[in-house]
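Other chains of the complex are left out, but the ones given are in their true place.
We just call them A and B in the order they show up, numbering each chain from 1.
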Amino acid sequence: MVAEREWDQFHTPENLAKSIVIEAAELLECFQWSPDGDHQRVRSELADVLTYCHLLADKLDLDVDEIVLDKLQETRTKYPVDKARGRSTKHDQL
Amino acid sequence: MVAEREWDQFHTPENLAKSIVIEAAELLECFQWSPDGDHQRVRSELADVLTYCHLLADKLDLDVDEIVLDKLQETRTKYPVDKARGRSTKHDQL
């Protein structure tokens, strides 16, 4: 879709990173004044964030599932169950 | 992983939306002063954004692939190839 619209010229990694934070803020806007966001709007804004994440991953030849799994493994190691249970403390302060 | 660490209590949709924008800004930080971000750091920060996106999707019983495909279809319709080619204009100004 990007190719046939010749949008690739705008899709530098830097512009995509800007786009991700812009869409993430629109997602947060669903919760600006209340903890309950409208379901349809949240769905749509989350899809926008994910779409730009996938475009950036493609651009950098990264496999989305692989980097998420790698990070998960890293988090497991940084936050051992016995230390991290029930706490939102950062790993370097555990 | 979230379950065994009893982190679910912190993972309200609102807190996850905050987390997504916080991680997205860390991703942007890779490009704060230059268009070229360090590859390893970009990979790691992008994984963080995606991880929180997946946690929010799970929380709201949304299928990540489905919402991205739906949005893609919507974008195709909003930005017809003949109008949108080579332009970064918003659909309502095309």
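Everything that follows uses one rule, which is that a residue touches a chain if its C-beta (ideal position, glycine included) is under 8 Å from a C-beta of that chain, and two chains touch if they have at least 3 such contacts.
Fair warning: this is a prediction, and the values are worked out from it, not measured in the lab.
Visitor: In total, how many copies belong to the whole complex of which 2 are placed?
Guide: Per the structure file, the complete homomer consists of 4 copies.
FYI, only the chains that are shown with their structure count from here on.
Visitor: What's the rotation, in steps of 5°, that superposes chain A's Cα atoms on chain B?
Guide: Fitting chain A to chain B on C-alpha positions yields an angle of 180 degrees.
Visitor: Could you state the distance in Å from the CA-based centre of chain A to that of chain B?
Guide: Taking the mean C-alpha position of each chain, the two centres sit 4 Å apart.
Visitor: Of all residues in chain A, which touch chain B in the complex?
Guide: Chain A reaches chain B through residues 1, 4-7, 9-10, 12-14, 17-18, 20-21, 24-25, 27-28, 30-31, 35-37, 39, 42-44, 46-51, 53-54, 56-57, 60, 62, 64, 67-68, 70-72, 75-76, 79, 81, 84-86, 88.
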